[in-house]
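The complex is shown incomplete by one protein chain, all other protein chains being positioned as in the whole.
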Amino acid sequence: MTELIEEYQLLDAFWMTIKLTAYSAVISLILGTILAVMRVSPVRIFEWVGTTYVTLLRNTPLTLIVLFCSLGLWGQLGIELASRDSPTFIVDNGFRLAVLGLSVYHAAFVCEALRSGVNTIPLGQAEAARSIGLTFTQSMTQVILPQAFRGAITPLGNVLIALTKNTTVVAAIGVAETAYRMKAIAEFEPSLLMVGFAIVALGFVILTLPMGMLTSYLSARLAVKR
Amino acid sequence: MQRTSFRLAAVLAAGALALSACGSDDGDSGDDGDGTGAGGGSGDGITIGIKFDQPGLGLKDGNEYTGMDVDVARAVAEKLGFSEDQITFVESPSAQRETMLQAGQVDLIFATYSITDSRKESVQFAGPYFVAGQDLLVAQDSDIAGPADLDGKILCSVTGSTSAENVKAEVPGVQLQEYGTYSECVEQLSNGTIDAVTTDDVILAGFAAQEAYAGKLKVVGAPFSTENYGVGLNQDDDRCEDVNAALTELWEEGTMEQIIDDNVGAAGFTPNPETNPAEAGGHCA
Partner (left out) sequence: MSDTTRVLFDAPGPKARMRYRIMAVIGALVILGLLYVVYGRLEEKGQLTAARWDWILDGSAWTNYLLPGIWDTLRAAAISIVLSMVLALVLAMARMSDVAPLRWLASVVVEFFRAVPVLIMMLFMFWFLVHRGWFPDSLNPMIGVVFGLTMYNSAVLCEVIRNGVASLPAGQREAGLSIGLSPAQVRRTILIPQSLTAMLPTLVSQIIVITKDTALGYLILYPELVTRARQLGSAESATLPAYVVAAVLFILINYTLSKIAEAVENRQRRRNRSAGKVGDANEPPPVAPAIVPSGGGHGGFGG
C-alpha cells in the first residue's frame, strides 16, 4: 500500500487537491462577494451583469469551463499565468488556469449562498440602516454583508465541500491531482484499483468531514440570534 | 394529500420502468445501430473493433466509417469472405481492447493496436500490417527536427500515455502538457500555444491530413521507436493465419499503399520505408 502511495505520488496528489481548494476558495469567495453586491446594487447594468454571470456559469459543466480556461484563455487569447521561460511553466500555468476555472465556477455558487444569507436578514435592518442615513456602500459593508456571511455559513460550507470534490475535474487539463493519479492506477495497475480507490475515497472523507463539522459548529455559533 | 403521494409514487415507478426498459433496449441493440456484443463472434457476420475518433485512422460520422484502419479492415474482411454489409463496426477504446476480444464481443480489432509481449499473453495478433513509430507533429515552419530539439519546448500528449514520458526521460528540458485527447493537443499546436505533439507517426499524419490544417502542420518524419500495428484476435480464433495471408496480399497488390495514401497522405506523409512494408506473421498463437 505504501508502495502504491509512493509510486503514484498520492500524497503529492492530495497536496495538489488541497492547494487547488485553498486558492480557489479564497478567490471564489472574493469574486462571489463582488457578484452578490452587484446583484443587489442600484446600478442596473451591474445587477444585470451579476445575474447573467451566475446564470451562465452555474449552468455550464465545470469540465467545459476548465477546458475553456486551457484551450480558450491560454490557447486562443494567449493569457499565460506563468513565465514562459520558467522551467516549471506548464505545471504552474496549468495549476493557475485550473484555479481560475474552479474560482469562476464556484463564485456563482458563493454569490447564491450570500444571497440566501442576505435573505435571513429582516427587512427592518436594511430600512433602519437607510433611515439613519447610511449610503448603499455603508449599509452593505456595515450592516448587510456581516450578517449575510454569518447567515450563509451553511451554504458557504457546502460550496467549500463541493469545491474540494470538484478539484478532481481539472484532470481534464493534465493537472496531477487525485483523479489524474487514480486514472493512472486504473490503467497501469488494474490489480490495485480497489486499494487505490479506497485510499483516494478515504482521503476525501478525511478532507471533507472536518469541513462539514466545522460548518455546523460555526453556523450554530455564529448564527445571528433573532 | 394521500392521493398526491400515491400519484407521485406511481409516476416515479412508471418512470423507472420506462427508463430501465429503454436503457436495456439500447444496450442490446446499440443506439447507433451497431449491434454490440450480441452478434459478435457468432452468426454469419463479422464484428470489427475500430477507433471512432481518430481522424485518418478510424472515424465514425453517422453511419459512415472512414480511415486507414477501417479500409484495411474492410479489405481483410473481404478476403476472409465477408461482404461489406456483413461487417459490423464497434468502438474499441485503447484500454478495453483485450477485454473485448477475450469476451468475444469483437472478432477482429484494427485500432492502432501495437503488438506487445504483455498483450500477447491475453490475445493473439495477426500482422503487423503497418509499422508505425513515435514521431513529432509540429507547425509547418517549425525547425524542430527530432526529440533532441525539444529542449525548453512544450510537448503535448494525452494523460496516461507513456510516449511523452519517454521523450522527457531523454530530454529533461522538455515540458509536458497533457490533455484528454490528441485533438485538444493538435488544437493547441495549430494556434501556436505549444510546440509539438507526440505519438505514433501515422496518427499524427491523420491529423495533419485534415483539411483545416492543410499547409499548417507537418509530421517531422524521424520516428524514434517502432510500433507494430497488429490485428487483434481472440486467442482461440483459428483465422489468424488467414488474416496474415490477407495482409501480405494487400501489400503485394499495392492496395495497402493506396489505402495509406488516401487516408493519411494529404500532408505528404509516407510510411517509414525502413520498416514498411510490414512482414505479417509470427505472432499467431
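Per-chain residue numbering starts at 1, and chain names A and B are given in the order in which the chains are listed.
As a working rule, contacts are C-beta pairs under 8 Å (C-beta built on N, C-alpha and C of every residue); 3 or more make two chains touch, one makes a residue touch a chain.
Because the structure is a prediction, the values reported are computed rather than measured.
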>> I'm checking contacts with the chain that's been left out. Which of B:91, B:178, B:201 or B:237 qualifies?
In response: B:91
> Among the options A:10, A:27, A:71 or A:91, which residue touches the chain absent from this view?
Replying inline: A:71
> Taking the full complex into account, what residues of subunit A touch the chain not shown?
Replying inline: 39-40, 42-47, 49, 51, 55-56, 58-64, 67-68, 71-72, 75-78, 106, 109, 112-113, 115-116, 118-123, 126-127, 130, 135-136, 139-140, 144, 154-155, 158-159, 161-163, 165-166, 168-169, 171-172, 178-179, 182-183, 186-187, 190, 193-194, 197, 200-201, 204-205, 207-209
> Which residues does subunit B use to touch the chain missing from this display?
Replying inline: 1-2, 4-6, 8-9, 12, 15-16, 19-20, 22-23, 26-27, 30-32, 36-38, 52-55, 59-62, 90-93, 95-96, 99-100, 102-103, 105, 180-184, 186-187, 190-191, 207, 210-213
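By our rule, only the chains that are shown with their structure count from here on.
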> Using the average of all C-alpha atoms in each chain as its centre, how far is it in Å between subunit A and subunit B?
Replying inline: 37
>> Which residues of subunit A touch subunit B once you look at their complex with the stated criterion?
In response: 67, 70-71, 74-76, 78, 87-91, 94, 171-174, 180, 183-184, 187-188
> Considering the complex alone, what residue numbers of subunit B touch subunit A?
Replying inline: 95, 154, 159-160, 173, 175-180, 184, 187-188, 191, 193
